[in-house]
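Only one protein chain is missing; all other protein chains are in place.
When the chains are written out, they are named A, B, C, D and E in that same order, and each has its own residue count from 1.
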Amino acid sequence: MRISRFPVPRLDELPDDIRARIAQVQEKAGFVPNVFLTLAHRPDEFRAFFAYHDALMLREDGLTKGEKEMIVVATSAANDCHYCVVAHGAILRVYEKNPLIADQVAVNYRRADLTPRQRAMLDFATKVALRSQEIEEGDFEKLGAHGFTDEDAWDIGAIAAFFAMSNRLANMTSMRPNDEFYLMGRDLQKFGNAYLRRGSRPLRG
Amino acid sequence: MRISRFPVPRLDELPDDIRARIAQVQEKAGFVPNVFLTLAHRPDEFRAFFAYHDALMLREDGLTKGEKEMIVVATSAANDCHYCVVAHGAILRVYEKNPLIADQVAVNYRRADLTPRQRAMLDFATKVALRSQEIEEGDFEKLGAHGFTDEDAWDIGAIAAFFAMSNRLANMTSMRPNDEFYLMGRDLQKFGNAYLRRGSRPLRG
Amino acid sequence: MRISRFPVPRLDELPDDIRARIAQVQEKAGFVPNVFLTLAHRPDEFRAFFAYHDALMLREDGLTKGEKEMIVVATSAANDCHYCVVAHGAILRVYEKNPLIADQVAVNYRRADLTPRQRAMLDFATKVALRSQEIEEGDFEKLGAHGFTDEDAWDIGAIAAFFAMSNRLANMTSMRPNDEFYLMGRDLQKFGNAYLRRGSRPLRG
Amino acid sequence: MRISRFPVPRLDELPDDIRARIAQVQEKAGFVPNVFLTLAHRPDEFRAFFAYHDALMLREDGLTKGEKEMIVVATSAANDCHYCVVAHGAILRVYEKNPLIADQVAVNYRRADLTPRQRAMLDFATKVALRSQEIEEGDFEKLGAHGFTDEDAWDIGAIAAFFAMSNRLANMTSMRPNDEFYLMGRDLQKFGNAYLRRGSRPLRG
Amino acid sequence: MRISRFPVPRLDELPDDIRARIAQVQEKAGFVPNVFLTLAHRPDEFRAFFAYHDALMLREDGLTKGEKEMIVVATSAANDCHYCVVAHGAILRVYEKNPLIADQVAVNYRRADLTPRQRAMLDFATKVALRSQEIEEGDFEKLGAHGFTDEDAWDIGAIAAFFAMSNRLANMTSMRPNDEFYLMGRDLQKFGNAYLRRGSRPLRG
Partner (left out) sequence: MRISRFPVPRLDELPDDIRARIAQVQEKAGFVPNVFLTLAHRPDEFRAFFAYHDALMLREDGLTKGEKEMIVVATSAANDCHYCVVAHGAILRVYEKNPLIADQVAVNYRRADLTPRQRAMLDFATKVALRSQEIEEGDFEKLGAHGFTDEDAWDIGAIAAFFAMSNRLANMTSMRPNDEFYLMGRDLQKFGNAYLRRGSRPLRG
């Protein structure tokens, strides 16, 4: 199975900094997500892509890591992006310790087990993804009604915008998600306890 | 978690034939899929719905059971139907013994690991789902080029039509898929051997 | 003129129960609507289709027969379904004793001679037909403001869902409406009196 | 029933030329189509509108009067224009001496009893109506393959363009079609002979 | 560069009245806008087109000439009409003495330097242009809240409707805007003073 319709470089062909970054993610995840190998075809673009990704996704701000991944999954589903829905769906499950949330958000976030605040966040994010030309002050007011600051709004919109790019790169390259992502974070037993402890979304009790 | 926004009858309130059907599916699946409980609110409609479902999905014809489920998943995804994508995605994984196929078909069937014949099948099915008014002889000819007969075309289109109804019922009732469906058929170890034996889609070898 | 692009069985080839059903409708209507002949190609599907149809359309509930046909015509027009708009338009004219209503609802129900309650009913029905994934509690509240119960909402949505299927079957089979339907119920003289007695919509007085 | 949401002038308030035009159409049709009364609210616009209408619709050229009305009905249906579909549907039935054709073209011209040439004509017309920015030489070549000249193409496109305006005026004014239009030209007995003589579309023989 | 894909008559071939009209516009503008030459291919349609144009655009009413051109530019942009956006964009800049306004309105009128009243005007106009079947009383009430009368509403809607036709004619004929339009009214120095005097939209002070 090809992971990209474009050439994929061998690790030993790559510049040191890129190889180091890939080694780092492999150590953490146990495998190399295909987005790293696909984009490594263009080292300068690779560096900018991940610098941007980290600036948004690792920034400490008003959104949890899980909420950021909800934005990624909802907007990537709106763009039918195979790689991003599967890969970030896995990360969403892990961050939220919730084996159901990724599929719910991917199919129809309006039916997902979300708080009203998270729902408002995804309404804004999908509007940026699909109809950004219609964004107006009223949209920011709706966010504000759920306690989101202007800085939070920037984060939500900028993540939606970044994945608008990412989805198109993945679709254009026919980027294939690693098999590992499909199963990751789905274990009900493993997550069950922590999940129930949080109390917010009892699964079946 | 409510499984329907409408009243859900208790099993002991149901007519005998419906209770028997539910007992039968519970014995086979190990749990009662929520579609049975949701639709049991209207016994006559329940009977007609499952009679229709069985007439199409259990009919012995030119499509495999897995291919029929591909049609269900692809068209239900086109309609953003939470229940049908999750529940029939599970059944698709089981029938195909392929832990990846359901998510692939749900996100973007154009990127899924399908044969050209299956791809043509889903092109026809999604056209029936989304733009049936534009179906013309040319669409049947495209199916014919992949060996599908007119009877196969009826099956593909009728399944897409039936789930056009089913998706709307599920969306209207906010029907919730059972938690069990999310993990079903995802076990790489369990399916790996049979899967690899088929030869067509090596997972990671 | 072919009435279906698929084979149409001769009456003497049909199972007894289906032939009896067809004889019954012929006696009542004076001709055999082509949907019966087209779907008789698949007896099991025929039985389930009409069982479902009757469960919804003959059910005694909060909607009049005419209102149910309004739902059929409005949603079938949204799907550009030749058979359903023409055939059910005829039935709508007859039930409502109104020679104008079917064309009005088919072209643009927002401009039709409807009560505000009927207008709300068709807003809900067409949302189920076209964007069921966006149905939320607010949509049920709008129905409630016009006196519709939750059971009425189910009826409206389920009829829209059933004809989502029916429209796709008719479009897929190029099902042709009988010529008789076009003129049925259009006689101004015949309907004039009853129509004017209702008082609500004077035609030309 | 109001025939326009804007003021409708009394006949004796109108300029002589407009009153004369209205008298003329009344004599011919037996009633005054509401478009004349609605647009008479603005005499200068009335004059230009009907001058344009006549320049296109009465021009002797490669299209029959019936074919011009097919264009009107198909594009007006694409714009959900209540007045134009009903009024021009009536005229289409009369010109074509075919009681079925108007409803067929209005609901889905792809399923109507048309010649391949007429089908190509409506494909071009609806593209002008809905996606004129995408018209390219290839579209003219498709017309040419059916014997349409460039002048015919102008006629088809200009009629579609004129009714793009007309439909919006009618929708904006909630222009109501006269009751008389609904039944006009539907009499199977009256048209049957001439219709059958043409040979192309036997109704029930 | 062809200015139309259809034949363009020489001036000496034209009827006197049309040649006179063209001479008049040439004297005023310094060149002959291509719409005059393109439509002169059909003299009767030319006469009706410009009679209609003048009835709407030269009418003294509640809209300024600049506001009328805003409607033309916004709706022509919605239809991707090359000729109308460029030519009427030039006229809009001149009338408004504002070198920025045409591009703003063409790209996204929601982001343009408009008063709330003008914004409401363009919301109504683009709804007529794109979704006239959904126009209802609420749309007129929104206009009324900004001081627009019913006659103003007619003007706004009728201009949008007229250019719905005009855009389609231009797109169908591949009508090419004259080079002169692109630069007209863009001179910041020339307009600067008058512009600043109006006080409403300081450019860079």
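The rule is simple: a residue touches a chain if its C-beta (ideal position, glycine included) is under 8 Å from a C-beta of that chain, and two chains touch if they have at least 3 such contacts.
Owing to the predicted nature of the structure, the values given are computational and were not obtained by experimental measurement.
Participant: List the neighbours, among the chains on screen, of the chain that has been left out.
Facilitator: Within the full complex, the chain left out of view touches A, B, D, E.
Participant: Using the touch definition up top, pick the residue from D:Asp54, D:Glu134 or D:Asp187 that touches the left-out chain.
Facilitator: Final answer for the missing-chain contact: D:Glu134.
Participant: Which subunit B residues would touch the chain omitted from the figure, given the whole complex?
Facilitator: Residues 108, 110 of subunit B touch the chain that is not shown.
Participant: Contact with the hidden chain only, please: which subunit D residues?
Facilitator: Interface residues of subunit D facing the absent chain: 133-134, 136.
Participant: Applying the definition given at the start, please give the residues of subunit E touching the unseen chain.
Facilitator: 1, 77, 80-82, 85-86, 89, 99-100, 103-104, 106-108, 111, 113, 171, 174, 176, 179, 182-183, 186-188, 201-204
To be clear about the criterion, only the chains that are shown with their structure count from here on.
Participant: Which pair, A-C or B-C, has more C-beta contacts?
Facilitator: Pair with the higher count of C-beta contacts: B-C.
Participant: Using mean CA coordinates as chain centres, what's the gap between subunit A and subunit D in Å?
Facilitator: The computed centroid separation for subunit A versus subunit D comes out at 52 Å.
Participant: Quick check on subunit A: which residues sit in contact with 2+ other chains?
Facilitator: 108 - these are the residues of subunit A that touch more than one other chain.
Participant: Draw the chains as points, connect those that touch, then say whether the picture is a line, ring, star, complete or other.
Facilitator: Graph shape, chains as nodes and touching pairs as edges: none of the named types, so other.
Participant: Which two-chain combinations qualify as touching?
Facilitator: A-B, A-C, A-E, B-C, B-D, C-D, C-E, D-E
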